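Note that one protein chain of the assembly has been removed; the remaining protein chains are unaltered in position.
Up next is chain A:
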């Protein structure tokens, strides 16, 4: 009996082992797609040509630069010790995940950073490459790759000072895997910036019903409310995966003026800054309020000699 049983067990073991192998192989083969949802890709395929039309489908993303670029710039400046005149982000390596047509990569590049933009959609990368090609300075500073985050993890361990994932996590299939990958490619004490949409009734009404169906601010079908991420959930996942969340700020889009502003409440859109734990602590800790003030002051600081 023992023999039968042990044979049976080893038989089962072998089967299990085989199926496990099959499953793992499938998972290994599909790892490149695991945080990328093919349905999401199809949504954006049709709009690839409108990225750079400032009054087109992506106009809200263009105007979002007015608050997200100063947010990133000032947070990085506050944490670093060197400031090169005219090039506040000089020497900083940034990874722009889900860069799309390069709407955020280009301003960061203009501020002096070396930017790597990745996007799983071939058309987006083509549009982004083509747009940056006319400006020799940007063409050198920005590199685009058609890839998902997981695919570049191995070759880019601890390579980047800053990761920016703006309007991306609400399209991602496996958020925890995404965060783990971010942690792997970030240098210790590196910064992660995320902007995304909260999952609330208000965000459903304004973010989906009004924005997509009524006012056409967002291309229809771009967002799936089920995939929106509440800030508490995002914070929990980040803290559990080696990050320390420093700032969470609410954002509001005014469709009449076409501009974004910072607000107290994170019920609709919000921006988050987290730092990878371990390594050297940042030189200065700043509170959200003073960051907002410093943003407003910095824009006018330029005229002094």
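Brief remarks on what is shown
Operating definition for what follows: contacts are C-beta pairs under 8 Å (C-beta built on N, C-alpha and C of every residue); 3 or more make two chains touch, one makes a residue touch a chain; residues count from 1.
By our rule, contacts and distances are computed from a predicted model.
The subunit not displayed here is recorded in UniProt as "Ubiquinone biosynthesis monooxygenase COQ6, mitochondrial", chosen from "Alkyl transferase", "Cytochrome b-245 light chain", "Ubiquinone biosynthesis monooxygenase COQ6, mitochondrial" or "Vang-like protein". From the options A:215, A:237 or A:252, the residue with contact to the unseen chain in the full assembly is A:215. Those residues of chain A that touch the chain absent from the view are 52-57, 59, 63, 65-66, 69-70, 73, 85-88, 106-112, 130, 134-136, 212-217, 220, 255-256, 258, 298-305.
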